[in-house]
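With one protein chain removed, the remaining protein chains of the complex are shown where they sit.
Up next is subunit A:
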Amino acid sequence: MLSLKRDKKEEEEGGGNPFNNLEKSSVLQEARTFNETPINPRKCGHILTKVLYIINQGESIGTTEATEAFFAMTKLFQSKDPILRRLVYLGIKEMSKIAQDVIIVTSSLMKDMTGKEDQFRGPAIRALCSVTDHSMLQSIERYMKQAIVDKVPGVSSAALVSALHLGKGSQEVIKRWVNEAQEAVNSDNVMVQFHALGLLYYIRKTDKLAVNKLVSKFSKHTLKSPYAYCLLIRIASKLIEEEDAGSDSPMFDFIESCLRHKSEMVIYEAAHAIVQLKNTTAKDLAPAVSVLQLFCSSPKPTLRFAAVRTLNKVAIKHPAAVTACNLDLENLITDVNRSIATLAITTLLKTGNESSVDRLMKQISSFMSEISDEFKIVVVQAIRSLCAKFPRKHNVLMTFLAQMLRDEGGFDYKKEIVDCIIVTIEENPEAKEAGLAHLCEFIEDCEHTVLATKILHLLGKEGPRTPTPSKYIRFIYNRVILENAAVRAAAVSAIAKFGAHCEDLLESCIVLLERCQLDTDDEVRDRATFYVNVLKQQQKALSSAFILNGLQVSVVGLERALHQYTLEPNEAEFDMKSVPLATQPLAEQKVRDVPGEAPSARPAQDKVAASRQDVYQEQLAQVPELANLGTLFKSSQPMEVTESETEYYIQCVKHTFSNYIVFQFDCTNTLNDQLLEKVTVEMEPAEGFEVTKYIACQSLPYNKPGTTYTLVRLPAEPTQVTGTFACTLKFLVKDCDPQTGEPDDEGYDDEYVLEDVEVTVADHVQRVMKPNFAASWEEVGPENELEDTYSLSTMSTIEEAIKNIVQYMGLQPCERSDKVPEGKSSHTLYLGGVFRGGHDALVRAKLALDSSGVTMQLTVRSTDPNVSEVLATAVA
């Protein structure tokens, strides 16, 4: 202690960090002092501290240097000085990864861990475990077992935690320590009990049944340690999640009983666990929420923070359950801790009713400038959900968002606001004008290129359809004058869209675009030239195809196709239709509806990486028999053709090519005493279809997925596209030893009946979003138009009818026409897509609700007469 105190004094005198500007080589040079006899503990301690400091600063030390220093350090074992010895333990732990032959200290550490000095024993165990490798584990096993059940808590804890670390390398040895760990769980010390439970769980982690027993055992006999309780709650909630169990599970009863524990930590953990569970009803939540409510008025800021943060999360899923806490949350708005206040307000916004919005918004704005970006984002997310909930309040909310846009803030924060405004504009047509105006103002002074281009794109899409499109052009053209190349290019595209859509503005747009042809940047000039030429043609079809609706193929697919084309020079021109279409990400809208719910899912979709279809294309190209079928047109979602949890678990994916369908069966063998060979799925084809090839999966061992393919030729008659296929799994069974997987030599044939696979119209159609449906509708023209009226008597609402139509046809709803404004009895649905073979297909369905059900007038337009016929009959 004395030397430490003195060191502190020196530090104060020196001012600042005494270890600043340490030179690695000179420190290692100094480490040679360790070799001197007799040892000067104070001096050596100081040098060792320096060594530890440089290692922890991230300085990399070479193996030879480190080994030399390490061996010099081993000589310090001569000294009995407690401070120096404990520094040596630290040194060993730090250097064990960089020096060689660290095993040299094993016996010395073993002596210390079994010695009399309790102060040395714990650290010695930790150091020992860091130098021990696999082969040596056996020799220290006995001492570790003794240490785990030692009566000194520090020693026992150190041994238990070290065992956990050792377990990462060699589970087998650690498994033998179960009995000792069991004994340690009964310890009176809170930490030992916690660590012992942790080790027990780690050992049994892979065995679900054993974990179940563990929890039920310890939930009955009372543990002393609150930490152990928290761990037990976490294990229990994980079990519930894995089993998909509801509140009737005994695990849930245990967690609920923890709500009445005397330790606050345990109560919070239990409440948190209940709130996080997936299948909970409002009734299950009530006790947890009331506990959190109590915490809201706790004098401890940490508890208040934890409670309000958890409530904030619940509010997204179960706003009603949190309403009970509104009064307590109101009190927290004025909390001195700004983080607590922000979370309280946003929670209130989520649970509150329309009338309280104004008041709360006012309160937020009073301290918006005092909180960090991270919490500002929380506020924005709350506003986003408010916009969806109370469309009529858009005025207040929009103004508030606009104000936030003007304030200082980082990129993430601004992006969140812009996203929020965009979503609101799309959801709520009334808010469109105001929102666009705010965005226009924002891009006047926006330092983020990404956001500026995004907004310009939106303006190009939405602006022309507003009553006064001309006012946006000024904002857009300003960008051309003031911004960098990327933004200028985006602005040029936006102007072109105005020109293509609004005839009265065409002249002025061409003039503006012609000015852009003098730009310094290539991309901007190219775009301007292209658009000017297209616009001057003044043909609706051209503008629709090249300006309003853009490229609809998958970018990755296009790149691959072009690369292929350049590799094999061909007389024929490059055919755009051979490129796979971009698939519409279906999940996108769902994700947007629940902000904050699945933030991890969103970045994954933002990537332009290979889509699922591109992956399938690669995969199929690997199979030689399927390589020359042409371009993959569409892959369906995987569909189960067996019940899950049967002997064999099989999923089917349908791949549509221009003349063939490939059925891909992903099979998993769930029997550990069988090896399947030559697995095929035999199909009874529907009329007109012809099975041409089976590609067997040669071997299907236990629990390793395998794939078999069946190739079917489509009927020559173009209107015959649907059918039902009976499937049977055929294979050769060989019994095998469940342990070793060694199969018998002889096998026998067997079969297994699967569910029928259906080929529907949707399998022949790829969803394509037409951003401007009217333009595309005109572009295709009325040549192959078919019209019919149906009465859908089984549907009781328009929403239901739309859902079914979209599903049958497999087309993409355009212009958000799949959303029906509330309280309307008639609606028009626009669907867009491409039929197999590259024929555009557009559907307009006028729906009306009357007493007998839904009546639909269906109009189909397509570039091919057969396609129109197929689609028109799809619903019937």
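Methods note: contacts are C-beta pairs under 8 Å (C-beta built on N, C-alpha and C of every residue); 3 or more make two chains touch, one makes a residue touch a chain; residues count from 1.
Criterion: contacts and distances are computed from a predicted model.
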Report the protein name recorded by UniProt for the chain absent from the figure; options are "Ribosome biogenesis protein YTM1", "Cirhin", "ADP-ribosylation factor-like protein 6" or "Proteasome subunit beta". "ADP-ribosylation factor-like protein 6"
In the whole complex, of A:Ser26, A:Thr63, A:Gln78 or A:Ser216, the residue touching the missing chain would be A:Gln78
Residue touching the undisplayed chain, where the options are A:Glu59, A:Asp101, A:Asp253 or A:Asp788: A:Asp101
Which candidate, A:Ile54, A:Met110 or A:Ala848, sits in contact with the chain we can't see? A:Met110
Kindly note down the residues of subunit A that lie in touch with the hidden chain. 35, 37-38, 71, 74-75, 77-78, 101, 103-108, 110-111, 136, 139
